[in-house]
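Below is one structure, written out as C-alpha cells; comments come after it.
As you look at this complex, bear in mind that one protein chain is not there, while each of the others sits in place.
The chains carry the letters A, B and C, assigned in the order they are written, with residues numbered from 1 in each.
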Amino acid sequence: MIVVMAPNAKSEHTDSVINRLKKEGFEVHLSQGVSRTIIGIIGDKTRLTGLALEAMSSVEKVVPILRPFKLAGRDFKPEDSTVEVTPDVKFGGKKIHVIAGPCAVEGENQLMEIAKEVKASGATLLRGGAFKPRTSPYSFQGMEEEGLKILAAARQETGLPIVTEVMDVRNIPLVARYADLLQVGARNMQNFFLLKELGRIQKPILLKRGASATIEEWILAAEYIMSEGNHNVILCERGIRTFETYTRNTLDLSAVPAAKNLSHLPVVVDPSHGTGKWSLVAPMARAAIAAGADGLMIETHCRPEEALSDGQQSLTPENFSETMKQMQDLASVMGREL
Amino acid sequence: MIVVMAPNAKSEHTDSVINRLKKEGFEVHLSQGVSRTIIGIIGDKTRLTGLALEAMSSVEKVVPILRPFKLAGRDFKPEDSTVEVTPDVKFGGKKIHVIAGPCAVEGENQLMEIAKEVKASGATLLRGGAFKPRTSPYSFQGMEEEGLKILAAARQETGLPIVTEVMDVRNIPLVARYADLLQVGARNMQNFFLLKELGRIQKPILLKRGASATIEEWILAAEYIMSEGNHNVILCERGIRTFETYTRNTLDLSAVPAAKNLSHLPVVVDPSHGTGKWSLVAPMARAAIAAGADGLMIETHCRPEEALSDGQQSLTPENFSETMKQMQDLASVMGREL
Amino acid sequence: MIVVMAPNAKSEHTDSVINRLKKEGFEVHLSQGVSRTIIGIIGDKTRLTGLALEAMSSVEKVVPILRPFKLAGRDFKPEDSTVEVTPDVKFGGKKIHVIAGPCAVEGENQLMEIAKEVKASGATLLRGGAFKPRTSPYSFQGMEEEGLKILAAARQETGLPIVTEVMDVRNIPLVARYADLLQVGARNMQNFFLLKELGRIQKPILLKRGASATIEEWILAAEYIMSEGNHNVILCERGIRTFETYTRNTLDLSAVPAAKNLSHLPVVVDPSHGTGKWSLVAPMARAAIAAGADGLMIETHCRPEEALSDGQQSLTPENFSETMKQMQDLASVMGREL
Partner (left out) sequence: MIVVMAPNAKSEHTDSVINRLKKEGFEVHLSQGVSRTIIGIIGDKTRLTGLALEAMSSVEKVVPILRPFKLAGRDFKPEDSTVEVTPDVKFGGKKIHVIAGPCAVEGENQLMEIAKEVKASGATLLRGGAFKPRTSPYSFQGMEEEGLKILAAARQETGLPIVTEVMDVRNIPLVARYADLLQVGARNMQNFFLLKELGRIQKPILLKRGASATIEEWILAAEYIMSEGNHNVILCERGIRTFETYTRNTLDLSAVPAAKNLSHLPVVVDPSHGTGKWSLVAPMARAAIAAGADGLMIETHCRPEEALSDGQQSLTPENFSETMKQMQDLASVMGREL
C-alpha cells in the first residue's frame, strides 16, 4: 500500500503518518517527488485495512498495491484447483460440466421429465430452485423442503448430483442434507453471515458474482468462505448490471480469464441469467467455452411458456440438446471434454 | 401490461396468447398496428408476474404499464406517511431528523463522547454499527451484542433513540431488543428472507437502497416488508455504483424527489457512504435538504483517523456542528425545521 | 407507441392527447383499464419523435413499441447483409476477416514489419491510426497524412486493404483517398455531423459502439449513415463502460447475437480495446468467434513495450499467430472460414 501526501503537506503531517505506521509494526519507505511525498508500506497488508489513513491530515490518497485476498489468490496457490462435487464430477479439470434444469422446482413430474431430458443430452448436474424469493413479493416463492425432496428423487432416478440455492442461514442444514452443490445467489454474494456459515460446512459452494460486484470483490467473497475452512468454492459469472436494457444483465465473459488470472478457483458461466433471453443462451454458452470456462449453468424447461419463473430465458429440451452438441465440438477444439 | 407480438406473427400464436390470458381471468384488448399486433391486458397486474409470456411463440416483448408495488405506492396512498421511532421522533413531517454517530461502535468511551457531541449539535438519533461484516474477512467485524449494550447505555445517557444495522435473520430479536430503528444495509436490500422477517416485527425499519438497485426495486423491497404487516419503513438513499471512481458511490439525489413521486414513504439521505469522502459530506448534506429529504444520516467520529471503519468519510464533531448549522438555515428556507 | 395516462386523468386531458395525435395524422386506439387509460398510436413512428407527448397534462409516460430504426433493421431487410471492402474482402459471409496492426502508425519500418507478420499469420486487413487525439493533450497525437501514406505503402507491399479512423469531418476526403475501410471511433459514435458526411461517400464504414451506447443507439448511429445513402456499414463491439476496473472496458459479447437479432449488418469485435490487457485478448477473440462474430480487430505490435499508444493491449507477432490458429479451429467448428 502506498500513501500519497497532499502537495505542500507539512512535514509534521508526514511524520505523523510514518509514526503511526511504525507503531503498527510496518516498515516504511519514503519517496520525495517533485510535487508529492509518497510513503510506501511494507508488511502484511491484510492488517492495514483497519487503519483509516485517508482520514489523517494532508493525506491525499491511499493506493493499494497487492490484491486483498490470500487463500483464493494465484499468488498463494499458482496451480488450478479442482473442486469435487462427487467422485465423478470434478470442476476445474479437463472435463467441462454442464448444470441444467429449471429455474424453479414446480412439481415432481415437471422435474423428472426435464431431468431425464438434460441427462440424455449430456448434462452432468441437475439444478432447480426450491426457495425462490423474488424481486416482487407477489411472485411464486418456491416449494421449499418439498422441492428439495423432489430434487433428491430426481437424483435417485437419474444419478445426476443436484445443485440448489441456499438463501437463509437458518436453512443451511436443511439444504445441505439434500444438495450436492450449494449455490449462493448473486444477491447474497456479500451476505457475509451466510458466507461464513457456508465456510464451516464441507459441501462445495457455487458462488455467483453479484450484479454490481467487481471481479476482485467476487474473489474476496470466496475468500470469506475459504477463510472459515471450506476451500471447495466454484465461481459463477452470471452477468453484471449496466446501462444496457436489451439484455437482462451484461454477461461479462472477460471475467472468466480475468478471474483465472487472479485466482486458482474453477469458473462457471450462467448465460441464462446473464442474458435473460433464451435466443442468446446458445451463442453465449459457446462463447463461454471458447473463453475457457470450466462449466456452464443453463436453465431448461420442457414448456418454458408455462414456467413459474424465468421461462423467457429457458431452453426447451430440443434447443438444449442442440446447444450441447455445439459446445461439445468447441470443447474438443479447446482440448477439453464435455 | 402490454404484449407486443413479433412482425408477421401467425394468428394462431396471437390467439394462443389471448387464450392463455383469458384462461387466467384477464380481459384483453387487441390492437392491430401497421407492423405489430399489440395485446393490452386488463386486470390485477400482480398476478401477471408468474406468467412467462415472453417464452410464448411470436411474442416480441412484454411491456409493463403499472408500477409493480401497491402498499408502498402513491397510487395506493396519496398523502405522505410519517414513521414514528419514538413519540418525539417522527420521520416524514415538518421536522428533518439527523442520525449521527460512528460507523462502528468501538468502545463505551468512544461512543459516549461522540453521542454527547452530536446531541449538542442537534442530532436527534444516534447511530453505531455492532455487526460489521465487511468486504474483506480480515477487517474489524464489530463488537456484536457488547456493541448493542453500549448503544443502549448511550441512549440512557443522552436520550437519543438508537439506530443500528441488522444483517442476519437470527439476530433480529436481539437487535430489536436494543434498537429503536433497525437498519437494513445496502447489501441486504434484496435479502428477501430478512425483509420478510422484519415485516413481522413492529419496529420501524430504515431501508438502504442497494448499490445497483433501481428506485423501483428499492420501493419493491419496502413492499416486501410492508406486505408482511410492518408499514413503518423509511427509505435511505446512500449512493449507487457507477463507473466514477473519485467518489466511493454516486449519490443519487434525484432519487429523493423521484421516490417521493412514486411512494408515500419518508426518504433519508446518507452522504457519508454516498460520497466516501468527508470533504464532500457537508455539500451533499445541504443538497439533500434542498432536494426535499426528510432526514440525514451522517457518520461522525471524534478521531476519524483512529476509526476502525470508514474514518475517511467521517466528520469530526467540529465539522459536524458546522454542517448542522448550514442545514438548519437551509431547512428553514425550505419551510422545515431541523 | 403507447401513451399511458396518469391515474384519475381528467377526460379533457385524455381528449387533448387524442386530438393532437389525430391532427398529426395518427390513428389512435383507446383502452380503458382498471386504473389507467392507455392510448395506442398507429402510424409511422419516426414522425412521432418530435411530439413532446410527455409534456402534456396527465400523461404519465410514453412507451415505445417499435425499434426506432428502419434501414438498419431486420424488419426492413430480414436476410444478412454483406459489406464489400475489396472484391476479395467481404464482411458478413462465410469468411471471418481479421483486421490486425498497431494502434498507431509510428513509422514506415514499424508498420511494414508488423504488416508482413500479420499477413503471414492470416490477417486479411491492416489497421493503423494516423490521427490519434487521446484523453490527454500531452500524449502522442499521430503522424497524420504522413501516417496515411505509410499505410498505403504497406498495402502496396502486402496487398492488405487498410483500415484507419477518421475523426474530423474536414479530413474525410483525405482519409477516404487512402483508406479502404473508414473507422468511426467509439467517442464519435454520436458525432452526427461526421456520420452524415460519411453517409454521403461510398466507402464502407466500420462503426464502433460508443462506451455508453445501448445496442439500439449503436444501430441508430448506423441508421444515420445509411439514411444519407451509404449502406455499407459494419458494426464493431469494443466494450462498454461499467463499474469494473480490472478491464479497461467490459466487452459485451452478447451484443454480437443481439445486434444480429435487431439488424442485418455484419458485426466485428475488438477484444484489444474491449479488455485493455493483452493477456485477455486471445480468450475474448476465441469467444467472439463462438458468439458468431463476422470479424475481429486485434492490435498487434512487434515490440509492444515500445509502442507509442496502447502497448499494454497489443499482441506480439508470436501471440497473434497463436491466436489466429485457435480462431481458425473454432471458425471451422462454427461452419465458417478464417
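Criterion: a contact is a pair of C-beta atoms (placed from the backbone, for glycine too) under 8 Å apart; a residue touches a chain by one contact, two chains touch by 3 or more.
Just so it is clear, the structure is predicted and the values come from calculations on it, not from any experiment.
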For the chain left off this view, which of C:K77, C:K95, C:K116 or C:R134 is in contact with it?
C:R134
Per the whole complex, from B:L111, B:L126, B:L160 or B:A288 the residue touching the absent chain is B:A288
For chain B, residues touching the missing partner are 212, 214-216, 240, 242-247, 250-258, 261-262, 274-275, 279-280, 283-284, 286-292, 326, 329-330, 333-334
Absent chain, residues of chain A that touch it:
2, 4, 7, 29, 31, 33-36, 38, 40, 42-44, 63, 65-66, 75, 241-243, 245
In the complete complex, the non-displayed chain touches which residues of chain C?
20, 46-47, 49-50, 52-57, 68, 133-140, 167-170, 187-188, 190-193, 196, 210-212, 217, 220, 223-224, 227, 241, 278, 304-312, 314
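Assume only the chains that are shown with their structure count from here on.
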Average the C-alpha coordinates of each chain, average all protein C-alpha coordinates together, and give the chain whose average is closest to the overall one.
A
Cα centroid separation between chain B and chain C, in whole Å?
38
When the C-alpha atoms of chain A and chain C are each averaged to a single point, how far apart are the two points in Å?
31
So which bits of chain C are touching at least two other chains?
242-243, 245
